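Yeah, one chain of the complex is gone here, protein chain that is, but the others are all in their spots.
To keep things simple, chains are lettered A, B and C as they appear, and every chain counts its residues starting from 1.
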């Protein structure tokens, strides 16, 4: 059998901050994406170095040299430290026709910058607005995992007080060397950080409240985990809904979400590592429900979701370049 | 300088179920304990085998052969699967003068068996009753970590609704081979189990409520961790107390507890691994407080606490044989 | 720009023993392969179960039900315990036109079975014979990593005495529960097994000697590692060649091997995890050279190489379905 496939190719892509974890993960994804080609990888600090010298897994996959001279491209990803995207865009004007996807948190709460208006890039709620969008604010990693766990309840006005614990891999802390990313310290270790004060809480509440007339309070305790990739969260809420109704509510809500799987069986983190998927599992006892969710923080929590957003914005299949082999083991 | 020290030695000790994790951990502790000597190690399934063949780290430390013939001893530890201690004691009568310490959960909720009345062996609340006791029900591992985190609030009647997440090492699941203790599955993995229904909740509530006139509700989500030893918990509660007052309350409550450290700095799991200690750290935002606690599940959560209870019951220094070098790294 | 691509699709594939690690890894690879579709997944022990219930990472990727009724297919993969492939083929005759790829070790040393003659499936030496082949014996994992490290020297007759240490992830031991795959035991642990007697030594020597007139002696010490995926090996040999000449020899030898990278920089295991690649790095001091190599034992060491062999046998691009995103972190 012979099938004829027409592929529109070769939108050009640039990555600002390609030397970091999320930037290099984008390179891994885009190197094999069917509809784009990488035009440049920008890094001020590592200009002149091959990306594959920083990340040897990229040898033979991408041998581009990092540059400090950005070019005009069709699609631009910003992988900068938080608060630097706005500066960069101000200092390096970008054509209006360029799709800009920011992986930082500069435009998540307030998307306005000049004549750009950044859409919050959680496709499971904003797919329509993302279609054809030119400016996308990619959500935070914990924010993604927790919102996906809570959105179906929130949009029904059934969410009031939430108690969430989440654990994240070391890649969430970036590539800088810190006491808490030292192997000797972190191996086999668990600790809490930013208790009740994590910056993603505002981002989460802004979205949840947009659905909800009532006030929602979120108590979030983030933990550092002794693994490199992934986020696992458990959120405890009170509800009178039956478990079967909750499951149905979630199945319906995510009926068109190719990367979200609501499972009636127990989930675990490695089901999603090295994929763009989110798995959700709900349990109930008395009037208390617990919603567990898991994602790969660098993929559905960052670079994978950025590619998903690009696909939607450009009108491509949502999973283009995202059929990733899970690590599984 | 020469110091003369008189050491009363050699209370005899037997361990029932010495072939399991908590049993072998008792051997590690008691082999170097100044006031006891091991008389026999009982195991039905491994009778005839040297304990150091099952646990080669014990080579040169303890070369005893496991037996299925218990002897009369001064102190008897029961390290049996839950629900088997009662059977064993019924079938193998023990002299009234023998100190029996049960590491299972048979006598934690109801301590009565014939003319024995098991004292709940959490020294931080029951030190007086434990002094001279002949029957001790050693607490569960999660139950220890969570109670120590909550007791000071409970005894002041300030505890109402608690949301706790706890993570445990694989030793908590015992030595049997299961899908969830397979290395390939568990390495780098996180998962929830017994959500809201963990058997330790009843044990915790029974103690907390004994202090408290009001009702307490406990919502506990246990997680499996990708490490072998240790428990880390975070409990979220509402309180109008100032953080400094909470810290003072905890410092006062644990003033005489040599193994509990209330820290004003962040804690992490490895601070306590391979020790009998519990570290506690409290944080607050608005009217919400989070109490973190960490223990080694096999020591303060099991065999170490059993030795601590023995020391108290026998009138020895509470830390005899428990000045353990932390793993630290 | 619009590009028209004609894709010949849909050779049918069956997997015998799809319930094991290498079988399920094949499912992960073939689910997204452009030229094949899965016809059936065979498992005697798990017949009637969905593959995604055994491996939940496959949910939404492949929801096929395991069967004990094989069908006629174009391509058949055997993922059976060693020594069972021969039995299976004898009891379940397969059409001569079917491509059979055996991942066990039944046909590696002696490829004859009836009118089938299995080609040793190491593409880096046998690409020509594999093209159009109908019977392929897929190499062992350690055998792949060590041969790729030594072949360039062997084919020049420069290999005499080799001292190799290799370390493997727990997936190499399969999914059965054993004392040495228990998380509590294996976490943070290192141990040796099958010292000097590993079954892959014969497989390695048979290939190396085929190039070499002199006798080669191989002293191989395999270690169990405390990670799930991957193999890292270091082989020490004596040679008078300059390091630059050795590097040139290796570069030349692997000039047409898309999955082998000879690196002049230090390598590490995670450069290849979740990829089909092998990285090699050579160091020298005096007249002693050490050749390091690393692969993912389930991919280049098993299922990935099986797909590579299928691609070559069928005349497809060698990397079809094998452009895998590295785990990297």
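To be clear about the criterion, a residue touches a chain if its C-beta (ideal position, glycine included) is under 8 Å from a C-beta of that chain, and two chains touch if they have at least 3 such contacts.
Note that the structure is a prediction, hence the values are computed from the model and not measured.
*Asks:* Since one chain is left out of the picture, which of the remaining chains does it touch in the full complex?
*Replies:* Missing chain, whole complex, touching shown chains: A, B, C.
*Asks:* So which of C:154, C:267 or C:310 would be touching the chain we can't see?
*Replies:* Looking across C:154, C:267 or C:310, the contact with the absent chain belongs to C:267.
*Asks:* Can you tell me which of B:272, B:290 or B:306 touches the chain that was removed from the display?
*Replies:* Residue touching the absent chain, from the options given: B:272.
*Asks:* Could you list which residues of chain A touch the chain missing from the display?
*Replies:* Missing-chain contacts on chain A: residues 21, 169-171, 175, 177-179, 181-188, 226-228.
*Asks:* Please give every residue of chain B in contact with the chain that is not shown.
*Replies:* Interface with the chain not displayed, on the chain B side: 1-10, 21, 24-25, 28-29, 31-32, 53, 55-61, 169-171, 187-188, 228-229, 258, 261, 263, 265, 267-268, 270-275, 277, 279, 298, 323-329.
*Asks:* Take the complete complex as the reference. Which residues in chain C touch the chain that isn't displayed?
*Replies:* Given the touch definition above, chain C has residues 163, 165, 167, 184-185, 188-193, 195-197, 219, 221, 223, 225-230, 232, 234, 236, 266-270, 273, 283-286, 288, 290, 292, 294, 329 touching the missing chain.
Operating definition for what follows: only the chains that are shown with their structure count from here on.
*Asks:* Indicate whether more than half of the residue numbers at the chain A-chain C interface occur in both copies; give same if so and different if not.
*Replies:* Counting shared over all numbers used gives more than one half: same.
*Asks:* When the C-alpha atoms of chain A and chain B are each averaged to a single point, how far apart are the two points in Å?
*Replies:* That gives a centre separation of 40 Å.
*Asks:* I'd like the Å distance between the centres of chain B and chain C, where a centre is the mean of that chain's Cα atoms.
*Replies:* Here chain B and chain C have centroids separated by 47 Å.
*Asks:* Where the CA atoms of chain A average out and where those of chain C average out, how many Å apart are those spots?
*Replies:* 33
*Asks:* Could you list which residues of chain A touch at least two other chains?
*Replies:* 188, 228-229, 267-268, 270, 273, 329
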